[in-house]
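Missing here is one protein chain; the remaining ones are kept as they sit in the complex.
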Amino acid sequence: MDFFAFLIDGLLIGFVYGIAAMGLTLIWGVMNVINLSHGAIITLGMFGVYLAFAELGLHPYLGIVLVGMAGLLTGMVIYAVAIHRVINAPHLSTLLATFAVNMIIIGIGTAYFTTNARNVDFSLGSVKAGPVNIQVTRLVAAAFSVAVTGSLYFFLYRTKYGKYIRAVSNNREAAELMGIPSAFILALSFGLGTMLAGIAGGMIATFFPFTILSGGTYEVKSFVIGVLGGIGNPLGALIGGILLGIFEGVMPYFTETSWVPVFEFGLFVAILLFRPQGLLGAKK
Amino acid sequence: MTTQGTDAKPQNELLNTLLDNFKIWTKKLSHPGLWITIVGVFILGYLPIADQSPEAAFANATARESTFTILMSIVLVSSLNILLGYTGYVSFGHIVFYGLGGYVGLYTIIEHQWPLWKAMAAGGAAAGVLALVLGSAILRLRGAYFALATIGINEAMRAFVSNYDPFGGAVGLSIHFRVYRETYGSYQDAFLVMYKAMLGLAIAAVVLSYLVKSSKFGLGLMAIREDEDASDIMGVIPYRSKIIAYMLSAILPGMVGVVFFFKASTIEPAAAFKLHTSIEWLVMIMLGGFGTIMGPVLGAYGYQNLRTILLTSEFFKNIQLAVAGLMLLGIILFIPAGLIGWLRRHISFTRRVLT
Partner (left out) sequence: MRTFVKLLSLAIIAAFVLGAVATFPAKTHAQSERTITIGFTASQTGKYNVESTRQINGINLWIEQINGAGGITLSNGTVLKFETKFYDDESSTDRVQELYTRLVTQDGADFLISPYSSGLTDASALIAEQYGVVMLTAGAASDSTYQKGFTLVYQTYTPASRYLTGAVDLLAATDPDASRIAIVHENDKFSTDVANALNSYAEDLGYEIVLFEGYDSGTTDFAPFINKIEAADPDAILGGGHFQDGSTFARQLYEKDAGANMIALLVAPPEPTFAELGDAALGVVGPSQWEPLAQIDASKAEELGIEFYGPSSQEFTAAYMEMYDEEPSYHAAGGYMAGLLIQKAIEDADSTDTDDVAEALDNLDILTFFGRNSFDTSDDNHGLQVGHSMMYVQWQADGDELVKQIVFPFEAASAETVYPIGSE
C-alpha cells in the first residue's frame, strides 16, 4: 500500500476540519460557550452553497464567500436572541440554549429540505502527483483554509475590533472598564465563529454529498480538534485539524478502518486527562 | 455520626446517637414532597395497568406504551440529576451506561438464558463498574472538559461495540420471539413484567435521589456544585464523593437499558449509544428544574407527552423538532430554574411541599 496516498488525503481534509473547529474554539475561547448549534450551522453553510449553485447558478467559491457573510450576520442574530441572556449563567444554560438553536435549525431544515442527499455537481478534476490522485477541489479548500486563517489572524491582531475581541477574551470585566462594548464584541465573536463554520460547510459541500443531518459529524470532530489544539487558539485549531485529518487518513493503513474511531476518541479522552491545555497549549 | 471511638463511649450515648439519627431520618422521610412524588409516579404508572380485563388492556395499550416511555425517562433523568443537579457536572454522554447495560443484559439473556431480573442486575452492575473506572479518570476534569470527555467516551464505546463480535458487532443482538413465550407465557405477559419493573425502577430512582439529596453526602455534593475548592477545605472529599455520585447516577440507567432493549428484542450500536437522546435527558432536567426531586419527574412527564403530541399531530409533525427547540429556548432564557425552581422561588408556600 502506498502510505503517501493515505497521508495526502488525510492532510487535505484536515485543513477543512481545522476551519470548522476554529469556529467552535473561537467562540469557546472568547465567551466560554460550547456551541452545540455548530454542526447545524455547518450544515447551513453546505445548503447555502448548494442553493447558490443550484438555484442561482453561482460559482461555488463565490457561494462560499456569500455564505461567510451571511454566517457573520446569522451568528450575531443567534447571539442576540439565544445567548446574550444566559451568557453569565452556568454552563448548562448556554449548552442547552445552543442545543435549542440546533433543534430549531435542523427542524426547519428537515421540513423544508427533507433529509435527501444533495450534491453540488462541480468538479475541478484531479491532478496526479506520483502514485497519488488528488482532487483539485480539495487542494483549493486547503489553500482557502490557510487564507482564512491568515485573515483571521490579521483581523485579531491588526484591527481595532480584533484587539477588542482578544481583550474581552482575556478579561471581560477589565475590557468593559476600558470602555469596550462587550455585548457587541461577544456578538461579533459569535458571528465570526458562525462564519467560519459556514465556510467550512461550504467547502465540504464542494466535494462531498451531504444532507441536513451531516453537520453533526463535523461538530464532534470539532470538539476533538478544539481539545487537541487548545481551546481559544485558532492556529491550534488549524494544526489540530490537520493532525486529526492525518490521523484519520493514516490509521487505516495500519488497522481496520472501523477501529479508527475507537482510537480517535480514546486518544481524545487521554489528551483531556493528561494534557487538557491541548497538545499545542491553550491561551489561558 | 461516625462509628469511630464508639467503644469508648457509654452504651446509652450510642443509643442516643442512634435515636437522634432515627428521628432525623423519620423527619426527612416524612417530607410531603417525597410522598407526593412517589404517589404521583405510582398513580401514573398504575392507571394503565389497573384493569386487566382484555377489553381494558386493549383500550389502554397506547397509554401503557407512552407511560412506559415516561417512566423510563423518569428513571434516566432522575439518575442523571444525581450527578448533574447535585454536583453540577454535565454528563453529555450519560447514555453510555444505558447502552452498555442494554448490551450486557441482552447478552446474558441470549447466551445464558438469564431471567430479566438477573439480566437487569448484570446491566446495572456493568454500568456501575464502568462508572467507577471512568469516573476515577475523568472526574478529575472540570466543567466543559468533563462534558466533552463524556461525549468522547460514548463515541469510543459505540465504535468499540460496533467491532466487538460477542456483542454482534454492527449487526447487534436479537432475541428470539420464543423467549418471551417460554419464560412469560406471551409477549403481553412479558411486557407487563417489564412495565412493572420500570415502574419499580422509577420509584426507586425518586427515593434514591431523595435519600442522596437529604443526606450529609448529598450536602457535600451540593457544596461541590457551589464551590469545589472551598468544599475540599470544608472537609468534603470532592473526588471520592463525585465518583460515588457518578456510580449512583449510572446504575439505574444501566438497568433501564436492559428493560428497554428486552422490550424491543433487538439492540444495535447506533440505537444504544445515541448522543442525541442523551442531550434530551438534559433538556428534561432543565424543564422540570435541576437539582430538585420533582423537577426531573415533571420534566420527563411534560417533555415526553409533548413529543407524543407533536409527533402524532397532523399540524406539527413536520416541524415538531423546531417547535420543541423553540419551547426549550424559551424556558432556558426565561425560566432557567425550571418549573419546580420557579414555583419555589415565586410562590413561597410551595417551598414546604415541593422538593
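Chains here go by letter, A and B, matching the order in which they are written, and residues are numbered from 1 within each.
Here is the rule we go by: a contact is a pair of C-beta atoms (placed from the backbone, for glycine too) under 8 Å apart; a residue touches a chain by one contact, two chains touch by 3 or more.
Since the structure is predicted, the reported quantities are computational estimates derived from the model, not experimental observations.
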| item | value |
| --- | --- |
| Contact with the hidden chain (one of B:17, B:69 or B:183) | B:69 |
| Candidate in contact with the missing chain, chosen from A:13, A:52, A:72 or A:86 | A:13 |
| Option from A:110, A:169 or A:194 whose C-beta touches the chain left out | A:110 |
| Positions on chain A contacted by the hidden chain, ascending | 1-2, 5-6, 9-10, 13, 110, 114-117, 119, 121, 123, 126, 133, 135, 204, 207-211, 213-214, 216-217, 248-249, 251-253, 256-258, 260-261 |
| Residues in chain B touching the chain absent from view | 58-59, 61-62, 64-66, 68-69, 159, 162, 169-172, 174-178, 186-188, 191, 263-266, 268, 270-271, 274, 277, 307-308, 311-312, 317-318, 320-321 |
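Criterion: only the chains that are shown with their structure count from here on.
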| item | value |
| --- | --- |
| Residue numbers on chain A that touch chain B, as the complex places them | 28, 32, 34, 36, 82, 85-86, 89-93, 95-97, 99-104, 106-108, 110-111, 220, 223-224, 227, 256, 258-262, 264-266, 268-269, 272-273, 276 |
| Chain B to chain A touching residues, read off their complex | 84, 88, 90, 137-138, 140-141, 143-145, 147-149, 151-153, 155-156, 158-160, 162-163, 170, 275, 279, 282-283, 286, 290, 318-326, 328-329, 332-333, 336 |
